[in-house]
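A short worksheet on the structure shown next.
As you look at this complex, bear in mind that one protein chain is not there, while each of the others sits in place.
On to chain A.
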Amino acid sequence: MTKPFMFEKPLGMRDTLPLLYETKALVRNRMSVEIKKWGYQFIETPALEYYETIGEASAILDQQLFKLLDQQGHALVLRPDMTTPIARVAASKLLKQQIPLRLAYSANVYRAQQREGGRPAEFEQIGIELIGNPSISADAEIISLLVDVLKATGLKDFKIAIGHIGFLQELFISILGNEERAAVLRKYLYEKNYVGYREHVKSLPLSSIDKQRLIDFVSLKGEENTLSKAANLLEHETGRETLQDLKELALQLKEFGIEEFISFDLTLVSHMSYYTGTLFEVYANQVGSPIGNGGRYDSLLEKFGWNTPATGFAIRMDRLTEALGEIKETEASECVVFSPERRKEALDFAKEKRERGINVTIQEINALENVDAFTKAFHEVHLYIGNGGARSE
């Protein structure tokens, strides 16, 4: 292997320079203030976890995990998401104290890039988990919180698509008869391959009515009356209960006053087997991938010995800041440039400013090659140089 240059980084690893750092800090702050207002408590978990616990329970594909060995030879992973570590903490400790649990996090997660650059392998997620509440009001609560959190960042143009893995599953089983056949069709949806889906449906030994029901299923999305169109596809009682749940969810979201951001999309399959009920994705204009996603994962906690339902969401900081664009609101900063003989005077002045909450940079003039180039980054510049009084510009 050739020696890397000193400025090279592993694929997908990125530096955060001051301007982006400030933007992220501002956005993170706005979001965590909102999350706390809803009574969620922030926690942290370690970046490294055991492969056998977190790696295998996680929804992230195995080839996307960063794996390494500790000194004893145990396989470790860099956490690929926060939901699984939080499930571990909840199961091992917190659930014994309180149910339901409302937890939040803001943390970097790690997913290896397979193909090319253009996507980060380390990125920050801000999210929440509501553990131990199976009701629809829990789903409504987190979706409403999601809307409030996004609004708090200043994002205006976004849309949440809500689906339900149960409805799709019940419809498929009722038409196709068994899980094996349903899984084949679900895979086409997961791969977003509508052409393959339609061809497969045509090749099935079904009545033309049932084939048409399966073909019509893929249009169950969009702004208007998706749920009543879905009702027309059902023949028997199967699926009606799930649909009733979704109607109840729609009603509750209306009571929260956020229906303008919501649309239902019953074709949404964001993972082959992870989600167990409602699931959703958040889209913003100008960003090519979802800026956040979430849903109900009632069987994850089981892997840690608790049969407890849970639901949650995660927002991707990198995509959210991309959607927000440049945020103008930067903090005012001032600079004091001084010559050595007036150091005391300059430092006292800076101290007094800082006590008033202003960010002040102090800089001795002898160390500057080009004073103008240095000072132009500041909103105000105070000069303590040579004889006489202070000069501010």
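Of note:
Here, contacts are C-beta pairs under 8 Å (C-beta built on N, C-alpha and C of every residue); 3 or more make two chains touch, one makes a residue touch a chain; residues count from 1.
Methods note: contacts and distances are computed from a predicted model.
The unshown chain of the complex is recorded in UniProt as "ATP phosphoribosyltransferase", chosen from "ATP phosphoribosyltransferase", "Aldehyde dehydrogenase family protein", "Membrane protein" or "N-acetylglucosamine transport system substrate-binding protein".
Between the chain not shown and the residues A:82, A:161 or A:249, the one that touches is A:161.
Contact with the undisplayed chain is limited, among A:50, A:194, A:261 or A:304, to A:194.
Of the listed residues A:151, A:221 or A:271, the one in contact with the hidden chain in the full complex is A:221.
Take chain A: the residues that touch the chain left off the picture are 118, 159, 161, 192-196, 199, 221-223, 263, 265, 281, 283-285, 287-290.
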